[in-house]
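Please find one structure pasted underneath; my questions will follow.
Yeah, one chain of the complex is gone here, protein chain that is, but the others are all in their spots.
By letter and in written order, the chains are A and B; residue numbering begins at 1 in each of them.
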Amino acid sequence: MTDQQQMDLRKDEVEAGTQTGLASPSVDVTSGRQNSLWSDAWGELRRNPLFWIGAVLGLVFTLMAVFPQLFARGAHPRSCDLANSRATPSAEHWFGFDQQGCDYLANVVYGARSSLIIGVTAVLVVLVLGVVVGAVAGYFGGFTDGLLSRLADIFYGLPLILGALVVLRSGVLGRGTFAVAIALAVFGWMTAMRLVRSQVIAVKSSDYVAAARAMGASSPRILVRHILPNAVAPVLVYATITIGVLIAAEATLTYLGVGLQRPAISWGLQIDAGQDLLRSAPHLVLFPSLVLTLTVMAFIMMGDALRDALDPRQRA
Amino acid sequence: MTRPERSTSVLPGTATPVLEVDDLHVEFRTRSGVVSAVNGVSYSLSEGQTLAILGESGSGKSVSAQAIMGILDSPPAVITGGGIHFEGRDLLTMSPEEQRRVRGPGISMIFQDALSSLNPVYSVGFQIGEMFRAHRGMSKRDAKKQAIELMDRVRIPAAASRVDDYPHQFSGGMRQRVMIAMAIALDPRVLIADEPTTALDVTVQAQVMDLLKDLQRDTGMGLILITHDLGVVNEVADDVAVMYAGRIVERGTVDDVFGNPAHPYTDGLMSSVPQVEAKGGRLLPIVGQPPNLAAIPSGCPFHPRCSRRRLGDAAAPGRECATDVPPLRLVAPAREAACHYSEEVLGV
Partner (left out) sequence: MGRYVARRLLLTIPVLIGASFLIFALVYALPGDPIRALGGDRPLSPAVVAQLRDEFNLNDPLVIQYVKYVGDLLQGDLGTDFRGRPVSETIARVLPVTIRLALVAIAFEVLIGLVAGVLAGIRRNSFFDNLVLVSSTLVVSIPILVLAFVSQFLFGLKLGWFPIAGTQEGLYSYLLPGLVLASGSLAYVARLTRTSLAENLRADYVRTARAKGLPGHTVVIRHTLRNSLIPVITFIGADIGTLMGGAIVTESVFNLPGIGREVYNAVRAQEGAVVVGIVTLLVFFYIFFNLVVDVLYAVLDPRIRYD
């Protein structure tokens, strides 16, 4: 039987039970529901090969960002010899050499760090903005909600790359790693805000929050005890996927010339430098592209698997 | 309340049945194991007869009805044995196309939740008219005329002006009437009503049941009423079959079964609902949980919850409740029950 049918059956049982006096009234408390949600989700995740592929890729990428020397096979990204310029991959140098004759594997490996820092920082800022603005809008409703929702609309209308492009070009945030992260977050917080807002509204109007209020729980207490735990699951899924999306966006901005600047080591810079040599040395574009793609894929796969695990309705 | 005279008995062989279910077995095969939803169910239905099938959810009553209609989701559901004969022909050996042509003009069905059972994006007139277009090849316009007539017949006020309305624009009771209109459109010989009033207010429930009874009297169709509501059974059914864990555990006329149950489960059901006559008395719930269909208890499936069970040396030879499966047997004239100790339950 499908999960849907099983769920229907369970619901029917409760209904039938109350009619025939068979079932005792079920007591649903938030913490109990949450515990079973997470343990069910973990059981589901463990059996999902996509999750493991994503997790392994993500782990490799994180290790690469923290300990790049482990992956660079003894080469250093800045020790270069022009004699090797644009040499193709070999057994000694898996990714070949770039225009300046630097070992390309080392360069690509050392590029992971700035991507990770920007991806994680930007998502953290997105979460802080999204949770705060979303919770305030959802909890207070009315005029506050209208104002904040319109504000989100304004930012929604501006494409992420375009907005970040203009902000970074204007220089109001300065330059460098954190400027890029903040620029991405400023134009990327709206979905997190809507997620939190809708969760807050859904939970706020639910029976158990009404019960908590009737028992005299104060507003901030209700917000923290009941509403936020319910918003964690969708926000976590969103955040995981968004790390990947923002890493891709960083590479794009850097490629467009407003992100990281030389002498930083970054995949976007490598793709940008390689594009003019696409005919003669395609590996200069292909290797950073490949690693960038695998990194983005790691987070999207983990996020997808997490969503399937946390939302039983999505399950196959 | 007075009932029309009982037409036939539920027991086989007493009248020419229009529908016969014979030792039906249905399983759900899932990743997590095999669930035995229906385990050898047999019953027959004659013209004009109302047979109530009573049981909790998970007792197999809806699954057996969906097997008759040929609308089980397969996979995971598999009919593993038995036969379903409609007007003498076995539905299970028919081609899918032949089966399809029985659905509607031969057997039709109404469901518990009319709101979700009607397609939200088509008008009710269109959905009723589909019966005529699919089975009679009628034009769209003629089908709509027929739909209006049917809506009149199921007493939907101002049918002609509401025919283009959508399901969500009707009240719960009116929506169920739309379902009924659709089901009776082609004068079926058998109508299966799966919890037709469960989702409705009590007053509306009575109106819908009255409508069903009137339509049955006019057309002489057989009616299978699937429900867990003892009150509804008592008011409209001729015969009742009580299901537990995919089996029929007791059947007979409503008066007999309700007057003096022959199975401890039926007895438990009767004691667990409030009755006007027994006002002030205590309600006695049946202890324990409904059976897990993936692991049905050995012996009598009801024995873990049965207050009359006899285990080990206390049991008569061959009648140990935890090991010996009780067969459905004649326990009194025109009554069957699947309990080793029915005579005790009956108090004879």
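The criterion applied here is as follows: a residue touches a chain if its C-beta (ideal position, glycine included) is under 8 Å from a C-beta of that chain, and two chains touch if they have at least 3 such contacts.
Quantities reported herein were computed from a predicted structural model and do not represent experimental measurements.
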Selected from A:106, A:209, A:269 or A:301 as touching the chain missing from the view: A:301
Sole contact to the chain not displayed, among A:199, A:230 or A:252: A:252
Chain not shown, touching residues in chain B: 69-71, 73, 96, 100-105, 108-109, 111, 113, 116-121, 130-131, 134-135, 166, 168, 179, 182
Interface residues of chain A (partner: the chain not displayed): 2, 4, 50, 150-151, 153-159, 161-162, 165-167, 169-172, 244, 248, 251-252, 255-257, 268, 271, 275, 278-279, 282, 285-286, 289, 292-293, 296-297, 300-301, 304, 313-314, 316
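Methods note: only the chains that are shown with their structure count from here on.
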Mean-CA-position distance for chain B and chain A (Å): 50
